[in-house]
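Structure incoming, see below.
Every protein chain except one is present and positioned as in the full complex.
Right after this comes chain A.
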Amino acid sequence: MSTPIKEAAKALVKVLESFPRETLTDLSFKETQLDRFRPLAGMTNPIREQKTSIKDIVAKVNPYQIKELEIKAVESSLTDEAIAQQTKALKNLMSNKYRDYYYVTDKLYRPQGNPIYYERLLADIHGESKENLFTGLKTVILGK
């Protein structure tokens, strides 16, 4: 494999490694993309146990599940220039370029109808404070 591509891929892998890991699901952008670019950077992917995912189980049980189309990138277009551009896109995302430029103020972050909505959601996702039966019931009945 040619060296410029390898170097570009290495830089990309480095940025990907600092990407946040998903908290909500096992389906990880970071892991999937690292697996995709490590071989290009001349690194080997760690060996993982093959687990049956929920998706596989659902596909077996539900024959009417909607079939997905497989969408591929054209391999020849993955040049060092293209990889550098991909890295730049990731860096833009990591630097919160758009969140900060399109800053929406507390009008949306602490919404009038439910000011602690996002706080509660994030606390629950990050496991800082779990909702209990009482608060859960209250949310279901009152809507907030």
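Basically, contacts are C-beta pairs under 8 Å (C-beta built on N, C-alpha and C of every residue); 3 or more make two chains touch, one makes a residue touch a chain; residues count from 1.
Just so it is clear, contacts and distances are computed from a predicted model.
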Seminar exercise, completed: Record lookup, UniProt, unshown chain, options "Ras-related protein Rab-21", "RAB guanine nucleotide exchange factor (GEF) 1, like", "THIF-type NAD/FAD binding fold domain-containing protein" or "Ubiquinol-cytochrome c chaperone domain-containing protein" -> protein name "Ubiquinol-cytochrome c chaperone domain-containing protein"
Problem set entry | Residues from chain A at the interface with the omitted partner, ascending | 19-20, 22-25, 27, 29-30, 32-33, 36, 62, 64-74, 77-79, 81-82, 85-86, 89-90, 92-99, 101-105, 107-109, 111-114, 117-118, 121-122, 125, 143-144
